[in-house]
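Note that one protein chain is taken out, while the other chains of the complex remain in position.
On to subunit A.
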Amino acid sequence: MKLRESPAAKIGASIAVATGLYGVSFGALSVASGLSFWQTMALSFLLFSGGSQFAFIGVVAGGGSGVAAMSASALLGIRNGVYGMQLNALLRPTGWRRFASAHLTIDESTATATGQADPAEQRRGFWVAGLGIFIFWNVMTAVGAVIGNALGDPKQWGLDGAAVAAFLGLLWPRIKAFQPAAIAVVCAVVTLLAVPFVPPGVPILVAALVAGLIGWFRHGRTPDHAPGHVDDGLEPDIEPYRHDAGARPPRPARLGQGEDA
């Protein structure tokens, strides 16, 4: 099948454009938080995981230290390790492709690949979405950083409000059931309670600890064949296939289901 005719490649390309576009908000918010243009670019080019990048600048914007920003970013990136495991089982990349796949392993590329049933389509979806987002995201980050620098006082333009909206926008799609909503509320309350007592940035790590403990001790309705992936929001934060729900292929084989991984 040619790339042009591949449904996964089409979905991947549209996801790449939509996701890449909001790199502009990351770029603008990053320089507003106090990072330089090149630090902003380093996050998009080298770290390349939207949630972790926003976490980093979110801590910095609140006056948190570099080490707190790094910690929040690293903890938010743990899910990418789980995605990597799933993608390794699905795509089985070898040689240099394995190292390239790792860099492109994010919510959107994972969701595009795992939404397909055919292995060749999974591969096309992953690479088109991953590479496409990488390119658009970096270009739009640069555009956003330049705009952000030109705007001057970030507060006057409501950029601090934009950051709040961005975090809520990242959280929202994951809240599809009672349990994730309860976790979100508990962590929000813990954060507010911690703010007056610890240095800026640390309340986020306290909330992370609480969230981690909830996950550790939570007795899930989590089936063995889909670890952490019952429809409770604990899955990639986008649904590339929601627009053609009728044509949606059967739920993909995850780890341990039809895979000898």
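Going forward, a contact is a pair of C-beta atoms (placed from the backbone, for glycine too) under 8 Å apart; a residue touches a chain by one contact, two chains touch by 3 or more; residues count from 1.
One rule holds in what follows: contacts and distances are computed from a predicted model.
Name of the non-displayed chain as stated in its UniProt record, restricted to "Sporulation and spore germination", "Phosphoribosylformylglycinamidine synthase subunit PurQ", "Putative tricarboxylic transport membrane protein" or "AzlD domain-containing protein": "AzlD domain-containing protein". Set against the missing chain, the residues A:6, A:49 or A:141 yield one that touches it, A:49. In the full complex, the hidden chain is touched by subunit A at residues 18, 21-22, 24-25, 35, 39, 42-43, 46-49, 51-52, 54-56, 58-63, 66-67, 69-70, 72-89, 93, 98-99, 101-103, 105, 155-172, 174-175, 180, 183-188, 190-192, 195-200, 203-204, 207-208, 210-212, 214-216, 218, 220, 222, 224, 227-229, 232-235, 255-256, 261.
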